[in-house]
Structures are given as structure tokens and as C-alpha cells.
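Complex shown without one protein chain; remaining protein chains in place.
Coming up: chain A.
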Amino acid sequence: MTTVANGVNVQALLDAREVLKGAPEAAQFVWRASSKWQNGVHSTSTVKEFYGLGAEQTHRNEAVFDADHPEVFAAEDNGITPIEYLLVGLASCLTAGVASVAQNRGIQLRSVEATLEGKHDIRGILGVDADVRNGFTDIKVTFNIDADASKQDIEALVAQSQKRSAVFDALTNPTDVTVEVA
């Protein structure tokens, strides 16, 4: 396993798994983001702090994300569409999973590329047809992976990464969401 270098510290993850088995409180994380309206449908969100391992934590740098809508929506396109952030989240989560599982299984990766397509019928959000949902109709992820492994092993990597993916779960299963006015 030491001969494989995908840049994932699997030992740290496995150690964490052992430690957290006996300390479920430390496993409770809170992820945070805050956003500010700019103008039109343009907003800016920032992410810096989060909570985990029983303490407040911070990212090395604050990250700033602009979200807007494209010109075909009569907007200024100062950033990607909010629903596209879901694709970004899913792609990066599954890719991180592929790398971690590959490291754990002793598979050397050379390249991992994914293309994502989320089908979306916008009649839902526009209120044209009440039977059309607001969110994605469906999402398709296609991985192109070059690695020292059989096709079967690569398929197993991708399956396992879905099985352990936070974003895959968040998109495929319902989540209780509260939105309130402070």
C-alpha cells in the first residue's frame, strides 16, 4: 500500500474512524456558509469557519463564491447558477471518494475526470406547470479514470465512493431543512 501515492492520507482517515467509534460527540460537525445579496439575482457567499472535533475550526483561507444566473435568464452572469453548485459539490465529493478508496485499496490513479449533467425542467421554478418539480429531473455523472486496475476494480471504486459520499447522500435522500427569518 505504501507504493501507491494518490496524495490521500488514508492512515489518518482510518485512525480517525477508530477514534470516533468511541467518541461520537467529536464526530459532530457543523458546516457553515453566509451570503449577501449584491444586486439582481447576484449574491456572494463566503465560507470560512466550521465546527468539528469538539471545537471551532477555520479553513486556511476564506473562500468566496459568486452566484448569479446566465444571460438567457436576463441576468448578468456574475457567477454560476446556484443549482450548478450542486454539481460542483457532487463532482468534488465523488472524486475525493474515488481517490480515498483507491488509496485504501492500493490502486495507483493516473487521472480521474468526471463530467456531470443535471437535467432540469425550468417550468417548475417558473411556475408554468405545478406537476414539474423545481429541482433536477435527474443527474448523470460520467467518470473517466486511468489507473493501475481492471475495469471491474475501477467500477467498484466508483460504486464505493457513491456509497460513502456526503453529497451523493444529500442529493439522493431527503434532508430536513429549516429556513427562518432572524
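Methods note: contacts are C-beta pairs under 8 Å (C-beta built on N, C-alpha and C of every residue); 3 or more make two chains touch, one makes a residue touch a chain; residues count from 1.
Keep in mind that, in the parts below, contacts and distances are computed from a predicted model.
The UniProt record for the undisplayed chain lists the protein name "FAD-dependent oxidoreductase", from the options "FAD-dependent oxidoreductase", "ABC transporter ATP-binding protein", "Cytochrome c oxidase subunit 1" or "Peptide/nickel transport system permease protein". From the set A:G7, A:G127 or A:P174, the residue in touch with the chain omitted from the display is A:P174, counting the whole complex.
Residues of chain A in contact with the chain left out of this view: 152, 155-156, 159-160, 162-163, 168-169, 171-174.
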